[in-house]
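Read the structure below first, then the notes.
A protein chain is absent from this complex, but the other protein chains hold their places.
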Amino acid sequence: MNYITAGESHGPQLTGILEGFPAGVLLDIDEINRQLSARQGGYGRGNRQKIEHDTIQIVGGVRHKKTLGSPIALVINNIDHAHWANIMDPVATETERNTLRKVTRPRPGHADLIGGMKYGHRDLRNVLERSSARETAMRVALGAICKQLLKQLDISIVGYVEQIGTVKALGNRTTDTKEIVSEISQNDLRIIDNQKVAEIHELIDEAKKNGDTLGGIIRVVVNNLPAGLGSYTGWNTKLDAKLAAAVVGVNAMKGVSIGDGFETAGQFGSQVMDPIDWHKETGWTRTSDNLGGFEGGMTNGMPVVVFAAMKPIPTLYKALQTVNVETHLQQKANVERSDTTAIVPASIVIESVIAIELAKEILNTFEGSNLERLKKQIADYRQEVRDF
Amino acid sequence: MNYITAGESHGPQLTGILEGFPAGVLLDIDEINRQLSARQGGYGRGNRQKIEHDTIQIVGGVRHKKTLGSPIALVINNIDHAHWANIMDPVATETERNTLRKVTRPRPGHADLIGGMKYGHRDLRNVLERSSARETAMRVALGAICKQLLKQLDISIVGYVEQIGTVKALGNRTTDTKEIVSEISQNDLRIIDNQKVAEIHELIDEAKKNGDTLGGIIRVVVNNLPAGLGSYTGWNTKLDAKLAAAVVGVNAMKGVSIGDGFETAGQFGSQVMDPIDWHKETGWTRTSDNLGGFEGGMTNGMPVVVFAAMKPIPTLYKALQTVNVETHLQQKANVERSDTTAIVPASIVIESVIAIELAKEILNTFEGSNLERLKKQIADYRQEVRDF
Amino acid sequence: MNYITAGESHGPQLTGILEGFPAGVLLDIDEINRQLSARQGGYGRGNRQKIEHDTIQIVGGVRHKKTLGSPIALVINNIDHAHWANIMDPVATETERNTLRKVTRPRPGHADLIGGMKYGHRDLRNVLERSSARETAMRVALGAICKQLLKQLDISIVGYVEQIGTVKALGNRTTDTKEIVSEISQNDLRIIDNQKVAEIHELIDEAKKNGDTLGGIIRVVVNNLPAGLGSYTGWNTKLDAKLAAAVVGVNAMKGVSIGDGFETAGQFGSQVMDPIDWHKETGWTRTSDNLGGFEGGMTNGMPVVVFAAMKPIPTLYKALQTVNVETHLQQKANVERSDTTAIVPASIVIESVIAIELAKEILNTFEGSNLERLKKQIADYRQEVRDF
Partner (left out) sequence: MNYITAGESHGPQLTGILEGFPAGVLLDIDEINRQLSARQGGYGRGNRQKIEHDTIQIVGGVRHKKTLGSPIALVINNIDHAHWANIMDPVATETERNTLRKVTRPRPGHADLIGGMKYGHRDLRNVLERSSARETAMRVALGAICKQLLKQLDISIVGYVEQIGTVKALGNRTTDTKEIVSEISQNDLRIIDNQKVAEIHELIDEAKKNGDTLGGIIRVVVNNLPAGLGSYTGWNTKLDAKLAAAVVGVNAMKGVSIGDGFETAGQFGSQVMDPIDWHKETGWTRTSDNLGGFEGGMTNGMPVVVFAAMKPIPTLYKALQTVNVETHLQQKANVERSDTTAIVPASIVIESVIAIELAKEILNTFEGSNLERLKKQIADYRQEVRDF
C-alpha cells in the first residue's frame, strides 16, 4: 500500500491516490466526511474553516461503495478556489492581473524562503500553496479509509490533545479507545479533562488577542494490533521508526515519542520494561505498557501509544521579522489567513497518518488483495501467536 | 545511496554493503577504526567490549583506499565468535551439543518473545543474536565513511550525551561542533559538562550494584548543510521525518525531536520561530535556531539539532519477571552479558545514522557519481542559494 | 520522480499524479491534448474512440501553465461514463438494476479470470474496468509532460509502428527522429513505409471481417541523451532494464529488445559491437549503433533504440472458448467493445512510457528541483563527458 497527494491550498482541488488497498471493503462515505468535518473544527481556528466544508468525492477504485482493489482516487474541492480562480488558475496564461498577490516577505517557521530557493520561485505563493496544512485534509480522508479497514480487523485508534501551550490535560491516560472517544467528544478541544477547557479557551483567546499562536502535544492510542508487525532484522524494517517518520512528516511536528519516550531516558531499567505474563485463556500479555506497545521495532500486542509535539503555527498576525526577497530589506513577514492554534485538527491528522502507516504495514505483511482473505489470514496469525 | 547490514552478535562477522556512494573518495581507514573504537568505550560498559576490538575490513568497492563508485562491502569480525563457534556455526548440522544454550525465558523490553512468535523460533537465541545492538558497530563503520564524505563537503557533525538517568549535563548548548568535540573528549561520558562526571559515575555504579540499567538523552549537531535538502512537497519527502525514522530505527530509542521539539509545544509562536535576516557578505541567515535547522521538512541553512531519547538497556542482572516459552511457567528472564548503560556508544551510533541519512539525501539530490563533480555541483548550488 | 494512475475504464475519470517534476517548466497544454488525440487515432480502432475525445485537465502542481515543483495532478474525464453512470457509480448503493451488466465469461488473454480469483470478484467487470487499456490515456498525458521536459534538454523521442500482423514496414531504420515524425504523419498507421499502407489496411479489414485481431512491433528512437544515464554497478541500476520493465508494463506487450536485440544473439561479436571513435570537435562517438545506445546498462551517447512486441488484442468478436465462473460450464467468452488492432495507439503509449522512464532517470540523477538549474547541471555534465 502506498499513497500520493497533490493540490495547492487555493487551487481547484486536493487529489489523493491510494494504491494497494484490498478489494471488498464496503466504505462508509459519511464517516469519511465526518472525519473531514472534525478536522475543520476545534477552538482557535480562523476563518478559512468557515469557507470550506470539506466533503470527499471518490473518482476511482470504488464501485457501489465497495473497493475494487485498484487504486482509489479521491478529490476534495477547495470551495475557496472560487475567490482565487484567476490567481491560482492552472492553465491561464500569466498576466499582470493574475499575479498580483505575489508573496515576497517569507514567514519564519514556514517553508516560504527555503522553498523559494530550492525550486527557484520569486513569488513565494508558489511555495506556500503546497506547504500549507490544507493538504492534510486529504491525509485525513485517506486515513478515514484506512481506519475503516482497521475496524474490520477489530483494531481501534484515537488521537487527541494532551497539552495546548503550557496547559496540560492528561486525564487518567487510559488506553481504552472507546472511553477516550467518549471523553473528548464532550468539548471543542478534543481533550479528556473537561475541567481544563475554560483555562485553555482563555489561553487561546489571549494568544489570539496578541496576534500570537500556540502548539501542543497529541497522544494517539491504538488497540488490538496483532503482535509482530514490523521487524528487528533491519535498520529500516522497524515499525516504530516508520510511525516516527509519519508523525514528523506532518506539518509543524517537531517531536515524537513511543510510549513514555523521553521520560524513560530518566528512569531505571527496572521501572521501564513491561514484564511478560501468560494466561491459559488469553495467551501472552504484559503487566504494564511503558514502552508504548513496541519491542525491537515490533508491536508486542499491548496498546500502541505515540506522542507528537506540535510547534505553534508560524503565521502570526503580530508578524515576525523577515527580509524581502526582492529588495533584501528588512520587513515584517507576510500574513496569510491562519488559526491561533491547529492542535485540535492536528490530533486528527496524526491519528490519520498513524492509521495509514499501520494499514500499510498490515497490507505489506499479509496477502491483502481482498478483505475476506486478509481477515482469514490475520485470524490464523492471531491464533498462532496466542498458541505460542 | 542505500545500505544493508547482516550478521549475528556471536556469528562469524558483521557484514555491510553501501551502494551509491561516489567514486573518488580517499578513505581514512584509521579514522573508521577510531569510530569503532569509540563505540566500544564509555563508562558503564560490560565485559563484551573487552573481548572485541573492532576493526574494519574493506572487501569491495574500494581500491588503494579510493572508492570506486561500486558498492562498498565491509566486514567486522566478531572476535567473540571463537567462543561460540559451535553454537553459532552457520553450516554445521544441528546437534544436541551445539544447541545447548537455548534461550527460553524472553527478556521484557527486548525483541525476544515477539521475534520468536513472528519468525517461529522456540530458541529465542535465534532472535536476540540479530536484535542485539552488536549490529550497530556496522552502522558506525558505514557512518564513518559517510562522515568522510560530509567532511569533503565542509559539513561537520557530532553526537554526544546530554543526560544519563536523571542527571542532565546540558552545558551551554553550543552548535559549534569543534568546541563540542573538544569538550566531550575530556571525559568517558561524552558529555560537555565535566562538573557532572563524578555524579554520573556514581549513578552508574549504583545502578550496576543494583543489577539495574540506565538510559539517557543524546544531542546531535550538524553544521553547514546546504539549505534546501528535503522537500515540503510530499508526505514522504521531508528530511526531518527521515532523520526521525533513522533515530527511532536504532535499538532502544523511544523518542526523537528536531530542535527544541517538545518544548516548542509549550511556547508561543513568537518565541519559537527563527527570524530571517540577510547580509550582503554572507547571505541569508536567522537570528536564532529554535527549530533545529528545519522548516517545511527542509534544511534552512542553520545548524541541524536533533535529540534522541534512549530507554535503559532491557537486560537486567536483577532479572525481570517473564514466562518460559516452553513451560508457560513464570520465571526470571534470561540474563545475557550486558552493559549498565550504553548511552555513550549510542551517541556515536545516532551521530552515525544521521550522517548516513544526510549523505543519502545529498547523494539522492545531486549527481553524486564522483566526488569532484559532486563538490562542484554543491558549490554552484550554495552560491545560487546565497545569491537568492 | 514517480507517478501513480487511477480510474476505471467506464468510471467518472482517469486520475494521475506525477511527483518530483521540476518547477519552472512552461507546459504546452495543446500539445498534451494532441498526444491524447493521436492515441485515439489509427486505422483499425473500434467505436469507443468515437465517443471519447480525451482532453487533459490539470488540477494540481501547475499555476499559469508553469509547473510548481509540487505534485502534478491530471484528470481525463471518461465521456462514456454518462452511459454507465449507474453501473459504475462509485458511491451509489448496490442494487439489482445497477449490477445488471455482470461479466461472468472471462476472456482468455485478459486479466478477467485471474483478477477475479486474486481480488475475489465474481463480477469480472470489477477487473476489466481497471485492466483495460483505457488507463494508458493517462500514461500518454504524463508522457507528454515528460517529453516537454526532454525537449527542454534537447532530447527528442518518437515511437512508431514497424510491423502489423505479418506485414513489416521497416523503411530505412533511420535514427533521425525528425525524419521519422515527418514520415509517419503521412498515413494512419504510423509507419514509415507508405508503400505498405494499402496492404496493411487490407489485412486489418480482413481480420475485422473475421472477428479477429492483430498485434505488431513498435520501434522507439531517442536522440541526444547524455551518456552515462543508468549504471553497471548494481543489478537494479541498469537503465535498459528499467526501460524493459516500462515496456512490458504496458498492456499486451510480450517482448522487448534494446537495439538489435534478438538478432545479436545470432551474430559474431565482431559484427555486433559499436567501434569507438573520437573527434576533436564533437568528442566521443561510435561508427555504428547495433547495441541501441546502451553499454553496461548505461546510455552511451548514441541514439537509444527500443523495440516492443505487442500481442493481438484478446477481445475477439469471434469469441474464444471459456468457462462461466458462475456455472463452470463451457461458453464463448464475453465480448466487450474493442478494436481490431491497437498497435498505432500502443506506439504512442510505448513512446510515452519510455519518455517517462528517461525523465525519471534524469531527475533521479541530477538535481531537478527547477528547470534552469537542471539545464545548467546537464550542460556542465555534457561538457565534462565531451572533454573526457
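A, B and C are the chain letters, set down in written order, and residue numbers restart from 1 in every chain.
As a convention for this text, contacts are C-beta pairs under 8 Å (C-beta built on N, C-alpha and C of every residue); 3 or more make two chains touch, one makes a residue touch a chain.
Bear in mind that the values here come from a model prediction, so they are computed numbers and not experimental data.
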item: Hidden partner chain, touching residue among C:G60, C:P90 or C:G297; value: C:G297
item: Hidden partner chain, touching residue among C:V256, C:V344, C:I362 or C:I378; value: C:V256
item: Sole residue of B:D54, B:E129, B:D212 or B:E361 that reaches the chain not shown, by the stated touch rule; value: B:E129
item: Residues of chain C in contact with the chain not shown; value: 3-5, 106-111, 113-118, 127, 130-131, 139, 163, 165-166, 207, 210, 212-217, 227-228, 231-236, 238, 240-250, 254-262, 264-270, 272-278, 280, 284, 286-287, 291-292, 295-301, 307, 309-314, 316, 318, 320-323, 325, 328, 330, 333, 353, 384-385, 388
item: Residues belonging to chain B that touch the chain removed from view; value: 2, 4-8, 11-15, 17, 19, 23-24, 29, 58-66, 68-73, 75, 88-94, 98-99, 118-121, 126, 129-130, 369-373
item: Residue numbers in chain A that touch the chain omitted from display; value: 19, 69-71, 228, 231, 233-234, 364-367, 369, 373, 376-377, 380-381, 384
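Simple rule for what comes next: only the chains that are shown with their structure count from here on.
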item: Rotation angle (°) superposing Cα atoms of chain A on chain C, nearest 5; value: 180
item: Same-site or different-site touching of chain B by its copy chain C, using the half cut; value: same
item: Greatest separation from chain C - chain, by CA centre; value: B
item: Chain nearest the overall Cα centroid; value: A
item: Chain A and chain B, separation of their C-alpha mean positions in angstrom; value: 27
item: Computed distance of Cα centres, chain C from chain A, in Å; value: 37
item: Centre distance in Å when chain B and chain C are each reduced to the mean of their C-alpha atoms; value: 44
item: Residues within chain B bordering two or more other chains; value: 228, 231, 233-234, 384
